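Missing here is one protein chain; the remaining ones are kept as they sit in the complex.
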Amino acid sequence: MWQDGLRVYDLAQPMRRGMPQSPNHPPFRMLLERRHGDVVRADGGSAANELIVTGGHVGTHVDALAHVSHDGLLYGGADPADLTTNDGFSSLGIDSFDPYVGRCVLLDVARVHGADFLPPGYEVSVADLEAAAEGVEIRAGDAVLIGTGWSRVWHDPGRFTGQTAGVPGPGVEAGRWLAERRPRVVGGETIAFEHIAPERGHAALPVHRIMLVESGINIVETMRLHELLDAGVHEFLLVLNPLPIVGATGAPVRPLAVLPGERA
Amino acid sequence: MWQDGLRVYDLAQPMRRGMPQSPNHPPFRMLLERRHGDVVRADGGSAANELIVTGGHVGTHVDALAHVSHDGLLYGGADPADLTTNDGFSSLGIDSFDPYVGRCVLLDVARVHGADFLPPGYEVSVADLEAAAEGVEIRAGDAVLIGTGWSRVWHDPGRFTGQTAGVPGPGVEAGRWLAERRPRVVGGETIAFEHIAPERGHAALPVHRIMLVESGINIVETMRLHELLDAGVHEFLLVLNPLPIVGATGAPVRPLAVLPGERA
Amino acid sequence: MWQDGLRVYDLAQPMRRGMPQSPNHPPFRMLLERRHGDVVRADGGSAANELIVTGGHVGTHVDALAHVSHDGLLYGGADPADLTTNDGFSSLGIDSFDPYVGRCVLLDVARVHGADFLPPGYEVSVADLEAAAEGVEIRAGDAVLIGTGWSRVWHDPGRFTGQTAGVPGPGVEAGRWLAERRPRVVGGETIAFEHIAPERGHAALPVHRIMLVESGINIVETMRLHELLDAGVHEFLLVLNPLPIVGATGAPVRPLAVLPGERA
Partner (left out) sequence: MWQDGLRVYDLAQPMRRGMPQSPNHPPFRMLLERRHGDVVRADGGSAANELIVTGGHVGTHVDALAHVSHDGLLYGGADPADLTTNDGFSSLGIDSFDPYVGRCVLLDVARVHGADFLPPGYEVSVADLEAAAEGVEIRAGDAVLIGTGWSRVWHDPGRFTGQTAGVPGPGVEAGRWLAERRPRVVGGETIAFEHIAPERGHAALPVHRIMLVESGINIVETMRLHELLDAGVHEFLLVLNPLPIVGATGAPVRPLAVLPGERA
């Protein structure tokens, strides 16, 4: 498979203190516990290491089906109380998401609008998705990503999190259109795979309900897609292998796009 | 690339409280912060989430070059003090490891000895590696893994961590033999990619020095390889994409082995 | 009050990585995040600081009434589900424990037996308490502590936590005898204020039930009392002011014994 070279795109945002993240989740913190020289072995060796505090929905990550319930029920009608333990969810957790290595379609809605990135608060419509999907087939079991260009906004936490101006993303109709195509996973660049209107915050997350609760489709968020968008890539092999944290409602991931041939 | 099907092997151990880990690193902890029903939105939606405390060398993980120094110097002769900040290492951290997607050779030393797994404290020799490598070429830039069968011992933390009985792995000679083949990364199933004699603990880690300090070769540890060993696979596409934690000396990873064709 | 001098005894064990603690609670970890020199201001100033991970029942600490339920009910018949939020308990948490500054009686049961410390697994009886209380009145609203001498064992985590050999403390009868005296708070030196028989672990904690659930009496554990025992002090002013962590089931505390006059 590797004989003729592979082009690999790193689709994860770097994880560091102060990166944009939702206020609903524990703030990311990485700090060195031991530095070189703190403990030196007799042979002259020394090791440094760190402690990491994070949430499961921090940085680029995959939402497990256990993440969201609606009217008191999870996907498949499960009662969350039956699955909840002090070690997390006994099923529907991120450890029940098998690593995905397969076809991925990227729908570049920013390009449909001739924009580097969509305006905050823009609702991605069915027409947007149909225009972006022209000439590329979406098959059941694929991964389907929406390009909003918002990974270009990552450096600006206030704007990226959209607490006041909102975040672009699919509304209810676009969400249903996607779910009807039976993808294995959907996702994009924004902090939530939703249309978030200005001044609304995360008051309602209907696309999460459609995907996680009604359809059993996982969501990957806060991806770094602008290199793929710049390269005009619409179809590729996606590797999506979130950390196997048993019982968690989500986990960080470093997704990769893999294409044949050498990278320019 | 995906047209004819892919066989994917998950090479990560599951991450949960109480899993085997080195006492040198912060203990893993995942706990739910919000459960379903704690906060219910007006539309009936509710989200659960978690907080995670971990070290960068916990579970299946990749060691960054910044992890180990010898006689006060890191790889390339860098002085650790020049690279150390309160946000970690300004270079040689795990964020400077480009995701590896490429050829991997698995040297099954357990099979050489006709064992399901090597005894604790066994030193893997050059002869072992040569016997295991018979018929498979090791090329510069490859990933090279040693099969000890110890991912079968994972369920027994006391034995797996080898605090008293030791851990099987390459000694100095085997380490040098590997480094001379100029791999991009080496690794295996054990808690440290080292021969640890009984009652020694982590008193000296010469293979870490050879790889990280002298050769600039990263190490991946605590892999789950027994499914590959059982399948007799010696060559495959390895995906090794540790979390991009800026400045960290290591990071968790969920490595995958990818092979053509459907899995049986 | 301070005119004629005060003798102050520090009744807290020092908090550090590796100190004895129950495996039921998150392990204590303190690590420096910034060291001097990491960030130096223009005026030459530099500050170091740390991150702390702990449980609320780690080191010397006070149990809140919310800590234990029996047959599904908390103190006063409250249903825990009604009080539980993602920010902890809305009542009966440690923040509802008003700091105690008042009379304390120390019942030295080790001295009754002529021992520096009681044997592991020893059950403190009503007769022990009556012998230790001879000549000292226990009044309603007092704090009452039992001296077992086990703060002398603190340096030995395996023995102190008593996972195999047990821990000395009051059994059911001694617990009831204490509760009938209507103290405000009870406690002692051991990891749990209970008689823990050899090989039992924390399988049953009847004194917690008697105090926290049935009587509304808080418990302070893992105290450092041996200096008071050595000094033969049986009555003093106790300051017991756990951190006001809103909604927590317990919190660390540094209790003080205060007596008139200069310390020798």
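Should a chain be cited, it is by its letter among A, B and C, assigned in written order, with residues numbered from 1 in that chain.
We take it that a residue touches a chain if its C-beta (ideal position, glycine included) is under 8 Å from a C-beta of that chain, and two chains touch if they have at least 3 such contacts.
Since the model is a prediction, treat every value here as computed from it, not as a measurement.
Based on the whole complex, identify which of A:Arg35, A:Arg224 or A:Arg254 touches the chain you can't see.
Of these options, the touching residue for the absent chain is A:Arg35.
For the chain that's not shown, point to the residue among C:Thr54, C:Ser151, C:Thr190 or C:Asn218 touching it.
Answering carefully, the residue with contact to the hidden chain is C:Thr54.
What residues on subunit A make contact with the chain left out of this view?
Against the missing chain, subunit A presents residues 26-27, 29, 33-35, 38-39, 53, 84-86.
Which residues does subunit C use to touch the chain missing from this display?
1-2, 6, 8, 10, 12-17, 24-26, 30-37, 41-57, 59, 66-72, 74, 80-81, 84, 86-89, 95, 98-99, 101-103, 203-206, 208-209, 237, 239, 241-250, 252-256, 258, 260
In the complete complex, the non-displayed chain touches which residues of subunit B?
Counting only subunit B, the missing chain is touched by 29, 31-33, 35, 51, 53.
One rule holds for everything that comes next: only the chains that are shown with their structure count from here on.
Could the interface between the copies subunit A and subunit B be described as same, meaning over half of its residue numbers are common to both, or is it different?
On the two sides of the subunit B and subunit A interface, the residue numbers are mostly the same, over half being shared.
Which pairing of chains gives the most C-beta pairs in contact?
A-B
Could you tell me the distance, in whole angstrom, between the mean C-alpha positions of subunit A and subunit C?
Subunit A and subunit C have C-alpha centres separated by 45 Å.
Residues of subunit B touching 2+ other chains?
26, 33-35, 53, 84, 86
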